[in-house]
Structure formats: structure tokens, C-alpha cells
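Missing here: one protein chain of the complex. Every other protein chain is in place.
Right after this comes subunit A.
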Amino acid sequence: MTNTCLTFRDLTLGYGSHPAIHHLDGTIRKGSLTAVVGANGSGKSTLMKGIVGVLKPMAGEVIRAPGVRAAYLPQQSELDRSFPARVVDLVSLGLWPRRGLLGRHSKQDRDDVSKALMAVGLGGFEKRPIDTLSGGQLQRTLFARVLLQDADLILLDEPFNAVDAKTVGDLIALIKHWHGEERTIMVVVHDLDLVRQNFPETLLLARQPIAWGETRETLKPENLLRARRFHEAWEENAPWCEPDEHADGHDHDHHGHDHHHGVGPRAA
């Protein structure tokens, strides 16, 4: 399985006692470009947080292939825009995997920062205070930081929010460029047309995976209909999910659970 970047094994992620991702099994291939789609509350962002490790699994695990470094662009950034920093300071945070806490930023590093800014169309923005950026410019700045992180696994959570059409095109081009460099990319997207045009693989989520595999197959009308019927609200009196119900699921690597979990991953 050297070709695997991520393995989900019976992964359940959530908040309180309520799952937002329920018993996910499957793998993400190295070098794949996967769109993650689903309704609000279907667990897309939660899955991203689980992969990057800022949310601990309630059950199961996410296994990263050894040596895989992740870069993560969250949907709800905790970025403090009032902090006195310039664009270059923010983007330079992306040097962390390379230089860590104490390593000096070399001339080469500073050049790379400028190049990353050029790549997202923000050349010359180095000295701008971050509180003067527009929403879309900030998003591109964060893309530049991801670029600089030089990660093997790139997780983008709704990166196209509040971004104009031209910039979406630029960012898609950047993502495709990463794809060409054999990086593994997962992107949470809402625009299904965008997914159909640009993403080879898709994971359709509704707390459980509804469908997972080649985009055209996954986004078939019947799958979308099933995803739409997904019940978003938590039930306070929902029955407890018993662990032994799933005992057979991971042993035999098939996904026929007693209760209906939808189809398994086809990308595996």
C-alpha cells in the first residue's frame, strides 16, 4: 500500500457525543485530487480537521503515510486580522515546516515568499498590512502560505468562498499545478459544476459517505438525492451507536454494515 496517502479506519469524528463523520472507511491515493462535497453539516470541515489532527477522533483513526506533511487552509480561519503584521509576515509563517522555531529565514526563503505571492497574483503586496486586504486578497495570501509550506498533502476547506470568478480560475490553476506535481489534494467545494470540470475524484458526504470515487459516477442524480435527504439535525435521544455493530466492517474490508452506511470508497 505504498500508493496510499491517507487511510481512514472506522473513523468517527464529532462534537459532544454526536458524530459529524460516522464510521468512515477508505483510503486516499497519493497524488489524487479529490473534491469533498455535501450539504451543510455533512461533516466536510470536520473530516478536514480530523485529518490535520486538530480534532481527535471519537473512534477509529486516520493514518497518514509516513513522512507525509499536511498543509491546511481552514474555512473558519482563526486569523487575527487586527494583529500588526504585513502580508510578508503572514505568508512567511508557511516557512515553519522548513525552518521551524529557530531556523533563520535565508535569502532563498525570502525569495520563495515573493515567488509564492507572485503565483497568487499578489506580487508587490509584501509590505501591505494585513488589515488592509480585501477578503479575496486575504484568501490568496493564505493560498500563498500553503504554497510555501510545500506539503505533500494539501487540505483546502471551501477555499473559493468570497472569491471572484477570475481568482477562482487562478486558484484552480494553482491546484491543478499542485496535482501535476503529484501532491495529494482534498478540497471542500460547494459548486458542483466546478467539481465536475476540475476534480477527477469526489467524496460525497452526508455524515456517512454517500458515494466516493470517480466524479461523474459519484455525482449521479440518485446519489445527490440521497445526500440531500440527509438529516442535518442532531437528535438528543438518538440511540447509542454500539461498537460491535461495526466489528465485521474493518476486519473484512467490506462495508456491509447492519445499518445503512452507503457504498464504500471506490478510490481504495
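The rule we apply is simple: a residue touches a chain if its C-beta (ideal position, glycine included) is under 8 Å from a C-beta of that chain, and two chains touch if they have at least 3 such contacts; residues count from 1.
Just so it is clear, contacts and distances are computed from a predicted model.
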item	value
Protein name (UniProt record) of the chain left out of view, among "Xanthine dehydrogenase family protein subunit M", "Zinc/manganese transport system permease protein", "3-oxoacyl-ACP reductase" or "Transglutaminase-like domain-containing protein"	"Zinc/manganese transport system permease protein"
Residue of A:86, A:190 or A:226 touching the missing chain in the full complex	A:86
Contact footprint on subunit A, counting only the chain that is left out	52-54, 70-72, 74, 77-80, 83-86, 89-90, 93, 96-97, 100-102, 129, 145, 149
